[in-house]
Each structure stands twice: as C-alpha cells, then as structure tokens.
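Every protein chain except one is present and positioned as in the full complex.
Here is subunit A:
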C-alpha cells in the first residue's frame, strides 16, 4: 500500500461580502501545495477571490446518529420565532 497524501477541505469565498463556503476536498502534501491545487481544481472559472484549506483531520463533526437529540430541542421552541406573537393589524409592520 502506498503512503497516503493528507486530505484537505477547501472553502471558497465567491466574492467579498459572502462567507467562505465548502466546495470539496483534495489531497496535498502540505498547506502550500493544497492552496495551489485548490486554485487549479476549484477556481478555473473565476469562482472565488479567496481560498481556505483546512486539514480534514482537524474537523470535528456531529454524529448523524445523534442528530435527533442534538437538534430536536429547536423544533418545539416555537416562541423563538416572531410569528408566535400576536400583534394587532393596526400596529402595522413590526
């Protein structure tokens, strides 16, 4: 088996004013080569003005098997949403 080259996650900011967004991943020996490869692989048509590369190993992810417990509490707290509160028509937009 050949030694594996590290995996990187690539994030691109399409233009100023927008946040960096995950676009995919790639293999590279170090961060310098990862950035160069990210430019070649993910920005051939002006997709971005800024690139982040992050070692995939550095990402801690939530477990999809525990998604129910993890995200369930948000669904029953409808009082967090503006439409939960009744404001008379006459008051106008609020």
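Here, a residue touches a chain if its C-beta (ideal position, glycine included) is under 8 Å from a C-beta of that chain, and two chains touch if they have at least 3 such contacts; residues count from 1.
The rule we apply is simple: contacts and distances are computed from a predicted model.
Q: Which name from "Phenylacetate-CoA oxygenase subunit PaaA", "ABC transporter permease", "Cytochrome c oxidase subunit 2" or "Imelysin-like domain-containing protein" does UniProt give the chain that's left off?
A: "Phenylacetate-CoA oxygenase subunit PaaA"
Q: Write down which of A:29, A:70 or A:87 is the residue touching the left-out chain.
A: Among A:29, A:70 or A:87, only A:29 touches the chain that is not shown.
Q: Where does subunit A touch the missing chain, residue by residue?
A: 1-5, 7, 24-30, 33, 40-41, 44-45, 61, 63-65
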